[in-house]
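For this view, one protein chain was removed and the others were kept in their places.
Let's turn to subunit A:
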Amino acid sequence: MAEDKDREELALAEFHKKIKEAFEVFDHESNNTVDVREIGTIIRSLGCCPSEGELHDLLAEVEEEEPTGYIRYEKFLPVMTKVLQERRYRPIPEDVLLRAFEVLDFAKRGFLTKEELVKFMTEEGEPFSQEEMEEMLSAAIDPESNSINYKEYITMMVIDEN
């Protein structure tokens, strides 16, 4: 029992260190605050994959009563620790991602045209901004066929991550 508790404490300490590190990368003024616009990046880089809606909810928990545009570390740490402990917002496995693309590919051709991709990403779900769309297209679209072979795309992105 005692051993378990020790291990738990150690794990907790590690979580705290990880969270602190990620937070400090964006704490440009070294005063334990980050711009609220960076919170999404920080949370995602800690291994979580929340939707925009879920992110919004999280933000509400870490923001001040009167939003200042900054998030304080003191508020962020406990919330984020819980998220990590509860293993919330797990990343999406490759096969699930592939199936999502396949759903959009009604005709089951193995690819999506550029127009189709743009339409889905900017009109459905939690739409992309123009910048996000352009950035995705730059890496995803094969200029010759003007389409995305999503299976290859996923493979490339996954390798890239590792």
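In this section, a contact is a pair of C-beta atoms (placed from the backbone, for glycine too) under 8 Å apart; a residue touches a chain by one contact, two chains touch by 3 or more; residues count from 1.
Simple rule for what comes next: contacts and distances are computed from a predicted model.
When the listed names "DNA damage-binding protein 1", "GST C-terminal domain-containing protein", "Protein HGH1 homolog" or "Serine/threonine-protein phosphatase with EF-hands" are checked against UniProt, the chain not shown comes out as "Serine/threonine-protein phosphatase with EF-hands".
From the options A:Lys17, A:His56 or A:Lys82, the residue with contact to the chain not on display is A:Lys17.
Listed for subunit A, the residues touching the missing chain in the whole complex are 14, 17-18, 21-22, 24-26, 29, 31, 40-45, 48-52, 91-92, 96-97, 99-101, 103-104, 106, 120-121, 124-128, 132, 135-136, 138-139, 157, 160-161.
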